[in-house]
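Working notes for the structure below.
Missing here: one protein chain of the complex. Every other protein chain is in place.
Let's turn to subunit A:
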């Protein structure tokens, strides 16, 4: 006897999802099937765990683990908000060409633009250090991922978390609670394994509670049109988004050191 389900469309559907690769959907798109994504995720995951500075690998891991339902969820968060919709419609990009960093440096103190430029200078990064999205199969979701990535430096600026590993991890947790992008959660859970016990303790007792609480209760940061709020006061924007500034990590470290 033939198995009852052998012929059903449901099964065919699952098969095609697992093995079939779709045609390219946007410039730079590398179509991959489920199995290929699994390999990508495993490879980039293991490698980046030992080389956490390899941004390209972390980006690949982020895309390979971006489960479609979660990406659609984040896109829907944008579709539910007037500004989010405008961003999806206009698809702005943040690069050193679209943002005049030199001009931002001349902004008044405590404006979003000024703090952001200070942040870039302090950490020696530029908007162009972000890799383009390649492995996400839906064009709009790919843009959402791109947008998240390009806005990441603004998240640093608005939270005031430093780019050193602990700040990065705390921000990842904040981002996970705020966006549910799997990669941010993976980063927040796995990266502390490489930290010293004292650093881990600080993350666990001070920063994760802050990150989870603020990430979950703040308005979705993906809906901020950063290009349009550059001249706003940082604290005002923070209040509007519902973010409390975290305790300053570096000062806390100095404080601890002076206490020893």
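By definition in this document, a contact is a pair of C-beta atoms (placed from the backbone, for glycine too) under 8 Å apart; a residue touches a chain by one contact, two chains touch by 3 or more; residues count from 1.
Quick note on the criterion: contacts and distances are computed from a predicted model.
Participant: Name the absent chain by its UniProt protein name; which of "Protein farnesyltransferase subunit beta", "Multifunctional methyltransferase subunit TRM112-like protein", "Ubiquinone biosynthesis monooxygenase COQ6, mitochondrial" or "NEDD8-activating enzyme E1 catalytic subunit" is it?
Facilitator: "Ubiquinone biosynthesis monooxygenase COQ6, mitochondrial"
Participant: So which of A:76, A:100 or A:201 would be touching the chain we can't see?
Facilitator: The single option touching the absent chain is A:76.
Participant: Which subunit A residues would touch the chain omitted from the figure, given the whole complex?
Facilitator: With respect to the unshown chain, the touching residues of subunit A are 5, 7-10, 13, 75-76, 79-81, 85, 89, 140.
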